[in-house]
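Sharing a structure here in structure tokens format.
Apart from one protein chain that is not included, each protein chain of the complex appears where it belongs.
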Amino acid sequence: MTPNLNLWLIPVLPLAGAAINGFFGKKSSRTAVSTIALVFCGAAFAWALRVAWQISSVDLPYQEYLAHWIRSGSFVADFAFYLDQLSLVMLLVVTGVGFLIHVYSVGYMWDDPGYYRFFAYLNLFMFFMLTLVLANNYLVMFIGWEGVGLASYLLIGFWFTKDSAASAGKKAFIVNRIGDFGFLIGLFLLIQHFASLNFTQVFDSVTKLQAGPVTENLLTAIGILLMVGACGKSAQIPLYVWLPDAMEGPTPVSALIHAATMVTAGVYMVARSHVIFESAPTALAVVAIIGTLTALFAATIGITQTDIKKVLAYSTVSQLGYMFMACGMGAFSAGIFHLMTHAFFKGLLFLAAGSVIHAVGGEQDMRKMGGLRTYIPWTFMTMGIATLAIAGIPPFAGFWSKDEILWKAYQANWIYWLIGLVTAFITSFYMFRLYFMTFFGDYRGVQVDSHGHAHVTRGHDDHGHGEPHESPAVMLVPLMILAVLSVVGGLVGIGNGFEHFLAPVFGTRETVGATGEVASHSLELLLMFVSVLVAASGAILAWVLYVSKPYLPQKIAETLGGFYSAVLNKYYVDELYAALFVKPLVDGSTHILWQGVDRKVIDDSINDAADGALHVSDHVRHMQSGNLRSYAGWIAAGSAVVIAYMIWLGVGR
Amino acid sequence: MNVHLILFLAFAAVAVAGAVNLLAQTHPINSALSLIAVMAALAGEYLLLGAEFVAALQVIVYAGAVMVLFVFVIMLLNAGVEERTQGSRVAILFGIPGAVLGSVLVAWVVLRHSGTGEVPAGALPGVPATIGPLLFHEFLLPFEITSILILIAIMGAVVLASTPPSAPVPPREEN
Amino acid sequence: MPIWLYILASVIKSAVVLGVLLGAVAYTVWLERKVVGHIQNRWGPTRVGPFGLLQPIADGLKLLVKEDLTPPHVYKPLYIAAPLIAIIFALTSISVIPFGNPITIGGYSIPLQITTDVNTGLLLILGVTSIGVYGVALAGWSSNNKYSLLGGLRASAQMVSYEISLGLSLVGVLIMAGSFSLHDIVDAQAGHFWGFIPRWNIFTGQFVGFFCYLTAAYAETNRIPFDLPEAETELVAGYHTEYSAMKFAMFFMAEYANMITVGCLATLLFFGGWRGPVFGPTILKAVLPVFWFAAKVFVFLFIYIWVRGTLPRFRYDQLMAFGWKVLLPIALVNVIATAIAVVW
Partner (left out) sequence: MVPLSYYLVLSGILFTCGVVGFLIKRNIITIFMSIELMLNGVNLSFVAFAAHWHALAGQVFVFFVMVVAAAEATVGLAIIIAVYRTRETLNVDQVDLLKL
């Protein structure tokens, strides 16, 4: 008998927080708002920990039925939750990192007029994300999926009075819809062929399917459609364009939604659907190729960006590419492992970046920073740890997970490994570039007087600083905790511990493969060494270019010329999309749909109909004279007709 | 010719004469009196048909209450002789031929099938003792509904006919 | 019974009843003048005959021979028809009133009422009474006189209103008797309590019903304290302001005939009709019930006069408020209470 875990509490608690803050927050004090947000979010985290504590006494997967939802014929989709090792990992990551970011936000957003709104949205996001993670069928997952999209939209456009924020929110929403479209079609295919969306039932049916080209084509189609959805949510080529723009939102949002949790939903979904993907090698290859290309592509853009958050955004895209690469090679647990460590160090990076921005009064351009290490030592240290982690320097967390992925990649195909290695180099380079440009050298920012008239235009982040100063403790403590996690988080992967933990979910196929090749242990160590070397060289290059010889980058840029500007402008992808999709759509809508169909066809036909009705009724309305006797006359004549008709019918016979 | 038929024809003659007189008279009070005559004649017909209670109520309710209300209103509004305005050609052109045509058709059908049988005088004793149980058992729901209807009608009449309290009533002169 | 005998009996009964009734009307007027006179501490008529007993005949002669004046601008057909309507319906309602048990002459049972015992007799009286309002209303309207019109309006509103209470006050009696037939109602009042209190309806719980009936009946007959339609102090003479001579006499007779009908009904419904101690020889046994009946009606007529000599007139709004807000609820409660008691 398994104990009742009351999983429903985990998502519902943040929902309650969101409701309370949303409905009553406007009148409440900031302390009350933050208390409520933290208490409900923390309670969810505590409950998740309790669930983790009890996990050994529970038969996994554990299912919890809540309520009927759709019962149409044999098709059943209920509100029900599903817990296995995979969702447990996600649960802990989401609630844990989420809680830390809530704490951080209390300090970061303190002066914002939309304080209660922010926390309501944040709690709402937690609710949807947890629903997504805990769902036991694709439909409930889709609720969460759409819900986090909504929360993301609301939070990107949090400063909606600012034009760029509003349009960034819209962009994120619309691009996500494209992905969701694919996701939905995939779900429809599942319903059509398996008559269910329940994970257990679908996966059972899939494993029982007869192998053959038809089956494989079907599963490939489903897999690719699911991957389209994942591309949208997790910002992969070709739908990554919304994520850099999403940095218009407040920095804690970028950390929570656009780095640590929501964007990994795609990875989670693909991992969750691993049964489908494993039966469809083509789909798996698509995942791998998309992941690999995205990793490299986004990393190169990251080199040239000067906005501190944009760099991190492209870095996120790149790291997500890594995760998909891992999934695409069947190494789902490696992908999830990287997902977890990435949540730690990328969350930390964003929070630290937020702390930096906070310190310099809302400035985000790295060229106007520099030399901050003396002003904000704690931020400097924690961010250093995060940078080492993401660059893949042992023993930090990123090293273990990234190395795992590279090792799997090498086993699958050395081209993946090579691209992965190059990407790792570039990652190390741009991360250290960011780090050095921010903290080393001299302060290049605007020196504002202590009365505080910063001439930078981030109105909401503007605190009116004198000199750059350290953030309050409420912001630093989450940084430190995340720093610790970034250091030790990777240790769970030593000796394939994490992989073994997830083995019940993903099967033992890969584990057996890995342990079977005992002879290749030396090769693994060699590759590990190579990657560390590559990472270190990236760091050193960055040191050379941005600390010791800061004039060099300019020269290199001039030498590269067109290529450099292409990279600087993100390969003109946004412009390309604008030309390819947006402009034809706008023009088509304007000329054909609006002026053609809407005006000429619909409006005109309606106007003509109305005019016709007017003309006809102009004549007919004289019947309605208002004279009582005329009405009676019509009634009498009409009844005579009816009587005559009835007699003719033979009623009177 | 039996007595029954003679009585029927006599009452029918009164009723038709009253009805025609209702149309012919120009003063509403004369029309009202004609209508009372029609109702009284119909009460006689009801007696012939054995519907004593209906006949009594016909006199009490219709002649004694409803028509009194009509006469009361005619007196209250001091309604004069009818004006011969030509407000509606439709009523004359379509309505009257329609009404006449319809009734002629019905009469034709009824008379053509005169084999529908004959009605004996006093065939069915419609006395209160037999009607009461019917009204309070089988037709209880319609009965209650009509009582609600009456209530609503009373309230509606009060609302419609009462003057809105626009001006305060001047204080009564004491002497 | 052969048809000719039936017709003969009916004619004789009609003549007798009509004669008695008209005589009673005439002498009720005399009685009223005499009693009111004494109430007001004066003598009343004394000159014509002993105790002024011939005064009604003199009055009747006077009204008959006076010039029948028709004012200009009246609506003539109805002006003439109105008093006829009033007197005709007043006299009609007496036709279903039984005065005693049927008597047997030569083997034929002859009912002591003009018609045979119709089983909806009470309904007939109510119907005729309700028609009677037209006389007053049309007289008021056709006179083309504002006092008359006001009187007619008052009369029609007042009579329609009080008719409801009148009808409802009778329902209690009807529930107890289980019939509309006046004979059956009287029969239902046979017997005594403890050997000496007669089981009249007035003593078997219809006390409230009786007073409702009496009040409503006073209003129906336009008598004080409800004589608003002919209130002299306000409307000159109300609906019969423009009437004179025999037409006026018809209204006058109609009013007193209605009073007698009301008295008869009250006797029949609440006071056991012709029931009373019957004793003595056969002829006395035949006459006594009629005597008891006449005596009871006389009591009611006396009460009419007594009230007239005692009570002041209501104001019109008080009259309406009383009818709708007091009398009607009481009558309704009486009906419900009686029904509950009977079902128990």
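When the chains are written out, they are named A, B and C in that same order, and each has its own residue count from 1.
Convention: contacts are C-beta pairs under 8 Å (C-beta built on N, C-alpha and C of every residue); 3 or more make two chains touch, one makes a residue touch a chain.
What you see is a predicted model; the values in this text were computed from it and never measured.
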item	value
Left-out chain, listing which of the shown chains it touches	A, B
Chain B residues touching the omitted chain (full complex)	2, 4-5, 8, 12, 15-16, 19-20, 22-23, 28, 31-32, 35, 38-39, 42, 45-46, 48-51, 53-54, 57-58, 61-62, 65-67, 69-70, 73-74, 76-77, 79, 82-88, 91-92, 95-96, 99-100, 102-103, 106-107, 110-111, 113-114, 116-121, 123-124, 126, 130-131, 134-135, 138-139, 142-143, 146, 149-150, 152-154, 156-158, 160-161, 163
Where the missing chain touches chain A, by residue	625-629, 632-633, 636
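One rule holds in what follows: only the chains that are shown with their structure count from here on.
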item	value
Comparison of A-B and B-C by number of C-beta pairs in contact, larger one	B-C
Intercentroid distance (Cα basis), chain C paired with chain A, Å	99
Centre-to-centre distance between chain B and chain A (centres being mean Cα positions), rounded to whole Å	81
Cα-centroid distance, chain B relative to chain C, in whole angstrom	28
Per-residue multi-chain contacts in chain A, two or more chains	none
Touching residues on chain C, where the partner in the complex is chain B	75, 78, 118-120, 123-124, 126-131, 133-134, 137-138, 140-141, 149, 152-153, 156-157, 159-160, 163, 167, 178-180
Contact footprint of chain A on chain B as seen in their complex	87-88, 90-99, 101-102, 105-106, 109, 113
Residues of chain B touching chain C in the complex	29, 33, 36, 52-53, 56-57, 59-60, 63-65, 68-69, 71-72, 74-76, 127-129
